[in-house]
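Here's the structure we're looking at; comments come further down.
Every protein chain but one is kept in place in this view of the complex.
Up next is subunit A:
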Amino acid sequence: MSHSHKLVIKRSSMSRPPPPPPPTTNKDQQHQNPSFQEINIKLIQSGEKERLKELLRERLLECGWIDEMKALCRAFTRKKGRNNVTVDDLVHVISPKGRASVPNSVKAELLQRIRAFLASTAD
């Protein structure tokens, strides 16, 4: 969901898979790193990803981030009119602000949890 600076949206053909786009999560991660995918799989299969998502939801609720996003959506919807707004519109509208306004403490906490999880499940 992150913004790309490319102005041209490439159309992928069905025969040849295009190169994977930049990852949508941590910008610092190298997407070619196969362990990123492995980590993700590990998180999903163990159920940790779901737990992390719940934790994230709770933190974002506590700090008012969710309310802020709701307010942005409402404002946008009011401007454009109820019947002229799609989910994609809203996602597009709030994504930049949303990403930017996640508190550092929340990021740090989740990062810590992921590290701890990986350490505990290291082979």
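Everything that follows uses one rule, which is that contacts are C-beta pairs under 8 Å (C-beta built on N, C-alpha and C of every residue); 3 or more make two chains touch, one makes a residue touch a chain; residues count from 1.
Simple rule for what comes next: contacts and distances are computed from a predicted model.
Visitor: What does the UniProt entry say the missing chain is called, choosing from "Auxin-responsive protein", "Ubiquitin carboxyl-terminal hydrolase", "Ovocalyxin-32" or "UPK3L protein"?
Guide: When "Auxin-responsive protein", "Ubiquitin carboxyl-terminal hydrolase", "Ovocalyxin-32" or "UPK3L protein" are compared with UniProt, the left-out chain turns out to be "Ubiquitin carboxyl-terminal hydrolase".
Visitor: Which residue, A:Arg57, A:Arg78, A:Lys97 or A:Arg115, contacts the hidden chain when the whole complex is considered?
Guide: Within the whole complex, the residue contacting the unshown chain is A:Arg57.
Visitor: I need the residue numbers on subunit A that touch the omitted chain, in ascending order.
Guide: 1-4, 9-12, 14, 17-18, 20-21, 23-25, 36-37, 40-41, 44-45, 47, 50-51, 53-54, 57-58, 82-83, 86-89, 91-92
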